[in-house]
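Take a look at chain A:
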Amino acid sequence: MFLSITDLFVNYGKLEVLKGVSMEIEEGEISLLLGANGSGKSTLLKTITGLNRPISGSIRFQETKINGMASYDILRLGIAHILEGRKIFPLMTVLENLELGAYSRKNKREIARDIEAMCERFPILGQKRKEQSGNLSGGEQQTLVIALALMTKAKLLLMDEPSQGLSPLLVNEIANTITGLNRDGLSIVLVEHNLRLGLSIADKVYVLENGKIAFEANSTDLSGVEYAQKIYLGG
Partner candidate 1 sequence: MFGASRVAIAVSIIILILIPQLASNYVIYVVILAMLYAILTASYDLLTGYTGPLSFCHAAFYGLGAYTSAILTLRTGMSFWLAFPITGVWVFLFAAAVGYPALKIRGHYFAVTTFFFGHFVYLFLLNSRKLTNGPLGLRGIRPPDSILGIDFSSLNASYYLVLFFGVLIVVFLHLFVKSRIGRALVSIRENEDLAESIGINTSFYKVLAFSISAGLAGMAGSLFAHFFRLLHPSTFAWMISEMIVIMALVGGLGTLIGPIIGAGLVTFFLELVRPAPELRFILLSIMLILVLLFEPKGLMGIFWRIRGEK
Partner candidate 2 sequence: MASDTKMIEKKSKKVLEVRKLTKHFGGLAALNDVDLDVSESEILGIIGPNGAGKSTLFNIIAGFFPPTSGTVMFKGKELTGLRADQVAHQGIGRTFQASTLFKQFTVFDNVFNAFHMHYRQPPWKALLHTRAVRQEEGTMKQKAMEILNFTGLASQKDKLAENLSSGYQKILAISIALATNPKLLLLDEPVTTLSPHMVEAVMGLVTKVRDTGTTVLIIEHNMKAIMDYCDRIAVLAYGSKIAEGLPREIGENKEVVEAYLGVMG
């Protein structure tokens, strides 16, 4: 199994956030993780990449137990994480940001080549490579965040609300980017409020409710409205 989570419990202070999450994620798929605000989606992603420590349960990535490992070791195994809220390094240039994306890699020539490739793939980054990334627009920053994660050469990419605060036009662009990445062989776990974006590209859908996976299905099995009712309208 690619990524398998078994009976995961995570507390935030005294508050129980995850109460026995179990899920299996297949290689090469886009998995959409849905759930109301505060249901623990971000916590789950952070626990996978070692930013939170679980109370109990296990997380295995390609048969390696990764819960308890440090973030940098988890990254080396091939899991990258795009945090919620467009977390770039605002006081550094676009180029420096991209270099940081490759922080855990050694081969300098390859890194330089990948940066060039990234600038070609996202021309706006190429144009603004010398600019301070904090001065980029919201959409450009989101592109940079994705490029940063790609620089890690991960096999699995966790994305936390990539569309947050972006205009509908940019949301479409993000959707195209994500499907493109997936076609190139990247597996993706996507947390997304924008159901249309999420459902149009996801293979599998998981719904997190009361600290557990309440429901999972193939994305083609239900229509968007039904999902919306499940999650937002409390159906």
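In this text, contacts are C-beta pairs under 8 Å (C-beta built on N, C-alpha and C of every residue); 3 or more make two chains touch, one makes a residue touch a chain; residues count from 1.
Basis for inclusion: all candidates are chains of the complex that A comes from, given by their letters.
None of these values were measured; they are calculated from a predicted model.
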{"item": "In-complex contact partner of chain A, selected from candidates 1 or 2", "value": "2"}
{"item": "Parts of chain A lying in touch with candidate 2, wherever the complex brings them together", "value": "13-15, 36-39, 161, 163-165, 167-168, 171, 193-198, 210, 224-225, 227-228, 232-235"}
